[in-house]
Structure formats: structure tokens, C-alpha cells
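Only one protein chain is missing from this complex, and each of the others stays in its spot.
Which chain is which? They are A and B, in the order written, and residues in each are numbered from 1.
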Amino acid sequence: MAAPIIELQGITKTYDDGFTALSNINMTIEPGKFYSLLGPSGSGKTTILRLIAGFTNASSGAILFEGQKINDLPANQRKVNTVFQNYALFPHLDVFENVAFGLNLQKRPKAEIKKRVLDALKLVQLPGYANREISELSGGQQQRVAIARAIVNEPKVLLLDEPLSALDMKLRQDMQYELRELQQRLKITFIFVTHDQEEALAMSDEIFVVNDGKILQSGTPVDIYDEPINHFVANFIGESNILPGEMLADYQVEFVGKTFECADAGMKPNEKVEVVLRPEDLDVTTAEQGKLVVTVDTQLFRGDHFEIIGIDDDGNEWLIHSTNPVRGGKHIGLTFEPEDIHVMRFGEKEADFDARLEQYEED
Amino acid sequence: MKQSKRFFMIPYFIWIGLFVIAPLVLILYQSLTNTQHQFTLQNYATYGTSTTYLHMSLNSLWYAFLITAITLLISYPAAYFLSKLKHQQLWLLLIILPTWINLLLKAYAFIGLLSRTGSVNQFLTFVGIGPQQLLFSDASFLLVATYIEIPFMILPIYNAIVELNPALINASRDLGATNWQTFRRVIFPLTISGVKAGVQAVFIPSLSLFMLTRLIGGNRVITLGTAIEEHFMTTMNWGMGSTIGVVLIVMMFIIMALTNDRRKKRREVNDDEEN
Partner (left out) sequence: MKKIKFSSVYLVLVFIILYIPIFYLIFYSFNQGGNMNHFTGFTWAHYQELFSDKRMLVIVLDTFLIAILSSLFATIIGTFGALGIAGRKSQRTKSALLTLNNVLMVSPDVIIGASFLILFSALGIGLGFGSVLLSHIAFSIPIVVLLVLPKVNELDPALLNAAQDLGATNWQTFSRVIVPYITPGIFSGFFMAFTYSLDDFAVTFFVTGNGFTTLSVEIYSRARQGISLEINALSAVMFLFSLLLVVGYYFVNRYSHSRRQKQRRHAKSEVTLS
């Protein structure tokens, strides 16, 4: 593991009116990785970014950059650059002047500025746009200028504050690829703030799920998707069927009145838990062969799959993704593998959660 | 940054203290002194008991009202028609341009136009009415004052009309309103803020157009402004002049309170409730 480039240690942010935006945030950011801060609006994810950028101060805790405490370092002296949500391009400057802004402040030689600006524009695929006015650019082009303006300064960390949220769907997906590629090419750290779980899953090396000013879970996209720590994370990331259940013993869980084999362990006997089943893990079969039987209520064609809502005898709704359609009103059976069942304990802290997972994965 | 910002704001705060607050305090203080610089309420007593002063004040109010009403009557249709034109910016500029001609020059033009042998009288003679005493009459004062104030009434009304969402007019038509109904029920209520702004811009200055009363009204019309000017510049009774000044300020606040946008207030109340 490389030496961390940024560390947040016990960061708390309380506003004058008593509102606590962040409480006890601990994060370790390594060089050269793509991180996402994922959470709903108002969760505090942007505040974390603003703390790192230096636009706001922490009430307590330490922010370390390459081991140095930078709590009191003003934003203009930090070796990070930001891509702002609505780009924040200077309307009185043209594209070249916007990108050259930081270099001009550093009083670099004219020739060097020109070369670096044009290179940066090439990198974001806007060659030949140097003398355009900002107002003449489309949203996607403004986005690229904003990125060029930030990376031309060769920051060690690039902060991106929901940069894709103003773009339309198609463009957003293209930009996801481009940003990921850019990050791998520049080999610098990206910290990407988003409320879009798909974006975070697609692009990140590591995701921090943030809610109510706390980091709920961190890990690789696959870890977080497969092993959500609690109800919120399971619900926020991907679609889920979440049901109350009871852990009868290790690898044995009961829900909807039936007992199933599962892959989780390390809990107290008869502990109340919640069970997550992802809709794409549920396979449709005949009513006789199903581990569960539901009645099909509605069915929507989503292009690459059918979204089926079924209702079981207890009245629970089941969301199923299936490649084949079924007829409404029909009884169908659902099957799934033991490892498709994700068991979540109530109020488990991330550290305990990780420890428990490690313990039985070693078995 | 904060400290340097404060530093740069010092002149502005000095201005507020010296040229906004101090003059108001001083004029109030002055109104409470007599010519011997003694504290007294005599000026207010004089003002309140003298029929001359009361009559003058009512007269001034009446003229200001007339000027405002006539200006509004002329300006609203003008602003409305203006908003329907092509090349509006150019026409607007033509409305604004006369306001940049020095007011005294415009008044001076009317001295020529209205004089006993002036062009208007020549015209009246020509059509057989015969020359009239036009200058130094109430009517001439009203005419010139209205002339001067028209652009200041057109502009705010025009702005309000332009801001009006055209979809609202279409909606009104769609719901079966005639042109007149659309105007009365949709356009006018939504542009009333412009009218109020115009009234504010015209009424208050109309109370104090002392140069016009001197040049055009021939001292037949005495406004509050004329009285203040006389007390300060001629009779040197600053105390009484200030008293009339305080009366004028009070009237100004009443007008502003009457013409302040009620809707705005209501919105603020709603905000409070939401919070």
C-alpha cells in the first residue's frame, strides 16, 4: 500500500446554527486511484470535497496532505484542483484564457502556457476551441474546458463535484468512460462526488457511501454492491428486495417463513437481521420448482430486461429482473443461490462488519 | 480579505453617516430651532396654525396629484404600445434621450413657446382664438411639469409590461377573455408594480419643482419645494424651511408606504411561515 496522499482524521463540521454537516469522518486517499463519494443530496459529500479543496474549514479533526496538516492552508496554496458542479468557468474570459488562468497566476513563460493549454485542450478533445467564448459552448464542451482548466495545473489530486449532473444521459455515459481513461492516463488521484450510484460503480476504484454526514461504508464497487452493510446502502446502491429475517445459525437464515441456506456467519443465534436479494439474482422458474412462489402483478420492458413485480402469499413485493417475459396473474417460482442472500445486521459498524467478513471468509 | 474589504468600505460608511444620516438629523434639528438658534416648537406651531402654510401644502399635494394622474394617463398607453414595437431598444432610447437634456433648458424652451408672442399664441391667433396669457398660469405649470415627468413614468411601466409572460395573455385569451377583459384582469394587475414605481418617481419630485414654479408658474403656484427654497435662499429662515422640509419628508414616506409593493411583503410573510 502506497503512502496516503490525503487523510481525513476525525473531521467534524458544525455550522453556526448548530447543524452538523459532518461527524467524525475518517478517510484515507491513496495516490493514483479513482475515488467516489456517493450519497444523496444533503448527505455531506460535497462538504468533504470543499474541506479538501479549502473552501471551508473543519470544526475539528485534521486534514493531511502527504502527511502535512493543511487545515489552515488557504485554497490557493493547495495542490489540488476542482472541477465545479456548474463548471464555474469565467464568462469574461474565452476558453484559452480560462484554461490559462492558473498558469498565468504562476507567471509561467508565455510559450509554456500556450503549449500546456493547447495540450490540455487536446487531452479533453477540444483542440481548435481555444478562442471560443464560453457562452458559445455546449454543456458537454464547457465540462471539458472545466476539466482542462483544472488538470493543466498538474494537481496531485483532482476533485470533481458532480461534474456530470448537468449533462444528458448519453453524454454522461460517454464522459464516464473519458474521465476514467483520463484518470488512468494522468495517473493522479480523482475524488469524484456523485449521487448517481451507476456512475460511482462504473468509474471508481473505491467508493465511500455517505449519508447524514457519516461514511457508512467504503470499498470497491463490487464489495459494496455484493455486501451492503445496511438497509440504506442496499437500497441506495442498486435495486434490492429487503426483507426482515432471523439468523438461525451460521449459514442458516429464515425469512418469509422459510429457512434458507446462506453464505453469512458470525452472528448471534436467532439474531434479527435484514436480508437482501438483488432482483437480477432471482431466476424465474415454474411454481413447483421455485424456492418461493409469487403472483406476477406488473411487468415492464426495460430494453435489456423485463422488470417484473410479483407478490408472495404474505403480501411482500418482489422485484425481479428477467430476460424473458411472463404473463400477468401467473404464479411463478423464484430460485436463487445461497450466496445470493446478503444478510445485514442492524447497526453494525463498518469496522466490525469488515472484521466479521474477513473472519469467516478465511474459513 | 475580510479586513481589507472593511477598509475599502470605509468611504461608503462615511458617506452613509455624513451624507445620509447627518443631513436628516440636521434638518430635523434645524426645524426645532428659531432664527436665534434656540430650541423651540414654534415653527411647527406656525405651520400647523397658519392657513397660508396649510393651504400651500394642500395646493402642492393637489398639483402633484394632478401631474401624476395626467402623466400616468398619457404614459400607460404609450408604454403599452411601445412594448409592441419592433426595434424597441431604439424607441426606448428616444424616450430616454429628452431626460438627458438639462431640465432648465426644457423649461426655457417653454418660456419661448408659451410667451405672449410665442409660437403657441401665434397658432391660437391663427385658428381664431386669439392670444392668451399662457405663461405664468397654473395650466402652464401643469403642462411643463407633465412634459418633464412623462419619460420617468413610461420607463417603469414599460419594464413591467415587458416582463409580463406572454403565455399569460394567451392563457387569458384561451379561457375566453376579450382584449379588454385580458387587459383589465391580467395585464393591468400584473403591471401595477410598474405603475407604482412610476407614481413614486413622479409624485415626490412634483412636490418640489421650485424652479418650474419660478420660471413657468410665475409664483402663482407655490409648492412645498418653492417654500423651502424661499426660506433657505431668500428669507434665510432655515428653521421654518426645515420644518416644511420635514413635512415633505413625512409626505414622501407616506407615498412610499402607499406605493410599496404589497405582493413583496406577502411573499416575505410566506417565507417566514415556511421557515
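Here is the rule we go by: a contact is a pair of C-beta atoms (placed from the backbone, for glycine too) under 8 Å apart; a residue touches a chain by one contact, two chains touch by 3 or more.
Computed from a predicted structure; not experimentally measured.
The shown chains contacted by the absent chain are A, B, with contact judged over the whole complex. Considering B:9, B:58, B:129 or B:168, the position touching the chain not shown turns out to be B:9 (whole complex). Within the whole complex, the absent chain has one touching residue among B:45, B:58 or B:109, and that is B:109. Per the touch definition above, the residue from B:35, B:52 or B:119 contacting the chain not shown is B:119. The omitted chain makes contact with just one of the residues A:112, A:133 or A:181: A:133. Touch with the hidden chain on the side of chain B covers residues 1, 4-6, 8-9, 11-12, 15-16, 18-24, 26-27, 30, 74, 77-78, 81-82, 84-85, 91, 93-98, 100-113, 115, 117-119, 122, 147, 150-151, 200, 204-205, 207-208, 210-211, 214-215, 224-225, 228-229, 232-233, 238, 241-242, 245, 248-249, 252, 256. If you put the missing chain back, the residues of chain A touching it would be 53-55, 74-77, 80-82, 84-86, 88-94, 101-102, 105-106, 128, 130-133, 136, 149-150, 153.
Throughout what follows, only the chains that are shown with their structure count from here on.
Each chain gets one centre point, the mean of its Cα atoms, and the points for chain A and chain B are 61 Å apart.
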